[in-house]
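Can you keep this structure in mind? I'll have questions shortly.
What you see is the complex with one protein chain gone and the rest in place.
Up next is subunit A:
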Amino acid sequence: MLGLEKKDTSLLIVVAILTMCAPFILNPFPADSALAQFNAGYPDLMQRFVIFGIFAIGFNILFGLTGYLSFGHAAFLGVGSYSAVWMFKLLGYNILPGIFLSVITSGLFALLIGYISLRRSGIYFSILTLAFAQMSFALAYSVLTPLTNGETGLQVYTSDPQYFHSDAMPNIPHLFGQEMQSTYTLDAGAWSFDFNTGYYLCALIMLGMFYLAIRIFRSPFGLMLKAIKTNQTRLNYTGLNPRPYTLAAFVISGMYAGLAGGLMASMDPLAGAERMQWTASGEVVLMTILGGAGTLIGPVLGAGFIKYFENIFSKINDTVLHQWFAFLPDGIEDFLIAIVHPFVGKGWHLTLGLLFMAIVIFLPGGLVEGGQKIARRLGLKKAKDETPAATDTTPAE
């Protein structure tokens, strides 16, 4: 179907079903129950799942396929956000022009940065992209204030021109009148499910982007990118110049990031410089690695995983912990809470760091490889299926 192999088609269908039914799947617990805090089915979080999914899919096209580790991808996300908000300011709240412009500007920006950075590889490439991203961050914070509104962040004011804004249209981001924030809540007994326009728009775009990523992975172009990762020297010796391919991959992944940034601004018409900081770039690296770099579904999983646990873990505080461990004797309860306390709530980043280290050390292929290992252990896969993981980076010689 759609020019995909059977396996990829089923993967795409599974992802499509999961994203379309996400409001149900992510809200498995009744709204009033004690477990309701594990629900993730509210619009804001679901939007973040798919937006960061797009970001990570794009990053994976660069890092997963070519092995070039960019530490500055958040810059493209930031550029995308800024362009989208500018479109809101100038043209009006319809999100289409904003998203288009964010993809185009971030693509151009990626072309410029990629053209320079890709002249080096390995760690130099990482540091170059890092330097560019930090530079953009510093500029957005200080000199470019007329463009970026500095520390306050760019937002839409009532005094902005908004040339195409008509009074019939809502005064928040919308797509031809469909408000992004509008949510239909379905109450089914004790459960309640939120269906959000913005989420479904992002989800559809993500599915499109996921399909595109599959096509790239399976294309001759994708094969070339994998060859660059496996052994660039040998590729050079065969008389091929890898740079146009890596540059194309870089620009594509930059455009994905810009799209994610544009969507982020469409859901919430704000853009701030902190989206470009290198910790934000680190986050997308984390997502991709955690899920499994070089695999199709990995980045989406990683993005969902990190965003879910970020939300859930940071909501858990001592009161919640006391509820959980209430059945234990007092001494043990306090002891357990003292142990768990540093890892939840504000300490979520500690858990994230530990998890990330554990993944890099023990499971370089990420969650996908973990899943494959478990499946193999259970004997679900035959021995001949044991293709080497796509993340194998050791050169062949």
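Everything that follows uses one rule, which is that contacts are C-beta pairs under 8 Å (C-beta built on N, C-alpha and C of every residue); 3 or more make two chains touch, one makes a residue touch a chain; residues count from 1.
What we mean here is this: contacts and distances are computed from a predicted model.
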Omitted chain, identified by the protein name its UniProt record gives, among "Spore germination protein KC", "Ligase-associated DNA damage response DEXH box helicase", "Putative ABC transporter subunit" or "Carbon-monoxide dehydrogenase small subunit": "Putative ABC transporter subunit"
Which of A:F24, A:F38 or A:F356 contacts the chain that the document leaves out: A:F356
Omitted-chain contact residue, chosen from A:I51, A:L77, A:L101 or A:L130: A:L130
Per the touch definition above, residue among A:R120, A:H165 or A:R218 touching the missing chain: A:R120
Residues in subunit A touching the chain absent from view: 67, 69, 71, 116, 119-124, 126-128, 130-132, 134-135, 138-139, 141-144, 278-279, 282, 285, 289, 342, 346-347, 349-350, 352-354, 356-357, 360-361, 364, 393-394
